[in-house]
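First comes the structure, then the notes that go with it.
The other protein chains are all here in position, but one chain of the complex has been omitted.
Each chain gets a letter, A, B and C, in the order it is written, and its residues are counted from 1.
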Amino acid sequence: MSHNTFGHLFRVTTWGESHGPALGCVVDGCPPGIRFMAADIQRDLDRRKPGQSRFVTQRKEPDAVRILSGVIEEGDHLVTTGTPVAMQIDNVDQRSKDYGAIARQYRPGHADYAYDVKYGVRDHRGGGRSSARETAARVAAGALARLVVPGLVVRGALVSIGSKEIDRANWDWDFVGHADNPFFTPDAKSVPVFADYLDGVRKAGSSIGAVVEIVAEGVPAGLGAPIYGKLDSDIAANLMSINAVKGVEIGEGFNAARLSGEDNADEMRIGVDGKPVFLSNHAGGILGGISTGQAIVARFAVKPTSSILNPRRSIDSAGNEVDVVTTGRHDPCVGIRAVPIGEAMVACAVADHYLRHRGQTGERGS
Amino acid sequence: MSHNTFGHLFRVTTWGESHGPALGCVVDGCPPGIRFMAADIQRDLDRRKPGQSRFVTQRKEPDAVRILSGVIEEGDHLVTTGTPVAMQIDNVDQRSKDYGAIARQYRPGHADYAYDVKYGVRDHRGGGRSSARETAARVAAGALARLVVPGLVVRGALVSIGSKEIDRANWDWDFVGHADNPFFTPDAKSVPVFADYLDGVRKAGSSIGAVVEIVAEGVPAGLGAPIYGKLDSDIAANLMSINAVKGVEIGEGFNAARLSGEDNADEMRIGVDGKPVFLSNHAGGILGGISTGQAIVARFAVKPTSSILNPRRSIDSAGNEVDVVTTGRHDPCVGIRAVPIGEAMVACAVADHYLRHRGQTGERGS
Amino acid sequence: MSHNTFGHLFRVTTWGESHGPALGCVVDGCPPGIRFMAADIQRDLDRRKPGQSRFVTQRKEPDAVRILSGVIEEGDHLVTTGTPVAMQIDNVDQRSKDYGAIARQYRPGHADYAYDVKYGVRDHRGGGRSSARETAARVAAGALARLVVPGLVVRGALVSIGSKEIDRANWDWDFVGHADNPFFTPDAKSVPVFADYLDGVRKAGSSIGAVVEIVAEGVPAGLGAPIYGKLDSDIAANLMSINAVKGVEIGEGFNAARLSGEDNADEMRIGVDGKPVFLSNHAGGILGGISTGQAIVARFAVKPTSSILNPRRSIDSAGNEVDVVTTGRHDPCVGIRAVPIGEAMVACAVADHYLRHRGQTGERGS
Partner (left out) sequence: MSHNTFGHLFRVTTWGESHGPALGCVVDGCPPGIRFMAADIQRDLDRRKPGQSRFVTQRKEPDAVRILSGVIEEGDHLVTTGTPVAMQIDNVDQRSKDYGAIARQYRPGHADYAYDVKYGVRDHRGGGRSSARETAARVAAGALARLVVPGLVVRGALVSIGSKEIDRANWDWDFVGHADNPFFTPDAKSVPVFADYLDGVRKAGSSIGAVVEIVAEGVPAGLGAPIYGKLDSDIAANLMSINAVKGVEIGEGFNAARLSGEDNADEMRIGVDGKPVFLSNHAGGILGGISTGQAIVARFAVKPTSSILNPRRSIDSAGNEVDVVTTGRHDPCVGIRAVPIGEAMVACAVADHYLRHRGQTGERGS
């Protein structure tokens, strides 16, 4: 049991606060013999990095990862040795400021009050342990997780911001990582819509929520378990553990509650190659907790950033009623940078179940 | 790590198949000295029991629980001793029939195909381990979990079936358990609507999904943890582990994605008793993974029963294309009986975090 | 985390008290497709069963195991399905007697006092959860564990009782299970010596300790891990968890503290088959926490039975000073029946590490 660890055979422990000297993760259980380059890790960190557009926080962090253990060098590459992989990211841009008042105020929507009740002591600087900076460590771990399962491809995209939704007819994975796309949207036409909308939100000193969709392809059938080791149960926990996430769904998700058994069934046939094929994917790639070999599709809802310029009523730790205004650098829509984080959390769940399945059955799924 | 266990300090392991001799659970970590009656457990089991209306499966199971360990008798009561509480429920109404064809067919929407790929061997009778009969064991464990946290009240209600939703203005908790309410709905006026609707579904040989809401009151502030031991993360995993669940949300849930920071903020004031009060509960009682002392509100979406009379195209284990018709006894809307199951899973999550919090901090929350 | 579970991928949870209706175990993670007969489990239980000679307790328990889940029948055989295997053993011979005085007395050498301090409530009948009857559940689990690792043979033998030791020159594994051998000794010549010695102990109303040795052959090289997942670390925990065990050693064990590096080194050569061979086995088959492919050799020390007829000074739960005399049925040397228990605990550790190794590396060891 651990409050700062997830996964079982592919097991990730993270540590670090927003304004401490560094943050990091220890990945235990990574199989030996995986060849990769440090750049494979850095690439994902760069996608999550703050300061890359006017729509995200202006904190400047290089988020450069150092790999401190668990690998040996072979020329340009690193090879995992089966021992724990410790990765570390220094905090660089902890802006020194007077936290005097905010240190004692409970910011609505933040964990400040609950946190103080729980621990009685708190590193309030930048949200301390509750800061989304911690997610850099997840992204580093997820980059390693992607390498564990041969053929695995995990991609994510933003599908809505506030009331603005993408048009799925325009879905283009290649556009998600395009240089002119600050939103991880798969719909090129949504960019100006989102930009206008978010500029309005930002200038109003407000914030807005979003929905992110993650798709994992190349997941072999057979991962997961029927009861509490369900693959979707672990994906749900992993995604819900991301800061500001309030809902998770798989496949049809909440829409399944409105469907009939006929409409929700994914019928099967034998394909031209003699292998089973599904004719639809309402299940989102998981039935009875076990992967079917189809693409795994998960979505999660991100609430609006709680740090806003408009004053909200609250109290402070001394019991005074106060008005809270959160200045400083914040993402007007934290959902944007949640895309690579969601990918990482799904990749870690799949990698863990891949090893668990192999442990129990001796097989790698199929 | 275990595929059939959940929780850490309040830890539940279940076992059993639909058509085996019995099923059960072992609850490890239950605090010593809890006084209760076997009837306290049986009451919840009776609420989940099949065969109680025409809207649920007609399988007749008394679901009588036997408590085999972990307690001593004190007069009419039982008292927990701190050792594992083993509870067992015999399967009585395993109708003997020829499963010949269905045994080899992969029923769309069920785990049959994924299961066979995973294990290569399967107890197909009644769904085997994947049967919702397993949930009886969870309900027994949940009944014990309710007793762990002083003042805890966990209640659930059905809030929609297919396209039919309750009117929240009519919400009446007392009505949920009413004898004339076969739906666990909190809205008396919804009963005839749901009844007509479901009769139609049932007569059409079809099935339909539903949404269930669970509310936990009396949860002290301070339970949970900021990162992977988040209370909402564990609630999400617990609820997603229930058969047929495809989505989970906390508080505003997916709606939070459409809100502004101002609208989503739960403002605070000092109450007349000098204690902190929240002016709203968009968060559903959890901020940053930690309980705030407000009611915890979680919802989950249940897909339509996959066992339907209308034929669906599929394949069998020999690779033949077949049409599957699932006769036998099935719930046309499995969401109904999911209400006490959802309560149990939330109660177990809260009990576990109550003990975990007490372990780390020495406090019981406040 | 669980106080009543051990293992990770091959995971055993036990439950039950000495004088409750039954006891049992749930084995989670057993690979699917293992064919066996119920008699394979019963055979080991019969070896541990009480009442088989005058040197062990006269409690009469058939210890008949029922397998309630996790298997399907194929003719005479059972086949594991990959779901939890629940096994149950009824308690039959709970002699009803007045426990009035002893219920309140703290028997020296027993857990009574510590237990009361811990839980504040106690099922004192026959030692409750602390009774060695719980070990029947371990033996059942261990019988399944033996089947998980192809070629694994785990055997145990008693090597000393009090001051009497076997002559290792006479070691004969076949004799250990001989009908005329009530001691699990591998040295036929030790039988009359042990018998005379134990008769004296028994008639004096006393008890005596013993040392048991477990040898596991057919363990592939490569199981374990360098640091906290050491195979020897888990074997030590497993053996130390057996009632009355006070010491555990691997290979040379405590004698290694007296050896030089030269004498303790297991030199290697290339064998006639071209494979590596060790020229000795001081290490007991484990180096740096990882199996070498040699036989694993572990020993454990069992203290004398604390239940003796000769009065010992103690106190009761009311704070009175008392003299405790423990009548009833007891083993004068609990070390004897510890032999099959030790085998089971080593078999479980090896099976668990076999699956863990396969999970991380995809290999089965070699």
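Keep this in mind: a contact is a pair of C-beta atoms (placed from the backbone, for glycine too) under 8 Å apart; a residue touches a chain by one contact, two chains touch by 3 or more.
For clarity, every value in this text was computed on a predicted model and none was experimentally measured.
**Student:** Among the options C:19, C:59, C:110 or C:155, which residue touches the chain absent from this view?
**Tutor:** Selected residue, touching the omitted chain: C:110.
**Student:** If the missing chain were put back, which residues of chain A would it touch?
**Tutor:** 1-5, 8-9, 11, 13-17, 20-24, 26, 28-29, 32-33, 66, 68-70, 72, 79-86, 118-123, 128-129
**Student:** Just the residue numbers, please: which parts of chain C touch the chain that's not shown?
**Tutor:** The list for chain C reads 1-6, 8-9, 14, 106, 108-111, 113-115, 117-120, 129-130, 134, 160, 162-163, 201, 206-211, 221-230, 232-241, 243, 246-270, 274, 276, 279, 283-284, 286-293, 301-308, 310, 312-315, 319-321, 335, 356-357, 360-361, 365-366.
**Student:** Which parts of chain B are in contact with the chain that was left out?
**Tutor:** Output for chain B: 1, 8-9, 29, 31-32, 82-83, 226, 355-356, 358-362, 364.
One rule holds in what follows: only the chains that are shown with their structure count from here on.
**Student:** Interface overlap for chain A and chain B, more than half of numbers shared or less than half: same or different?
**Tutor:** same
**Student:** Need the CA-centroid distance for the pair chain A / chain C, whole Å please.
**Tutor:** 45
**Student:** For chain C, jot down the residues that touch at least 2 other chains.
**Tutor:** As it turns out, chain C has residues touching two or more other chains at 1, 8-9, 29, 32, 82-83.
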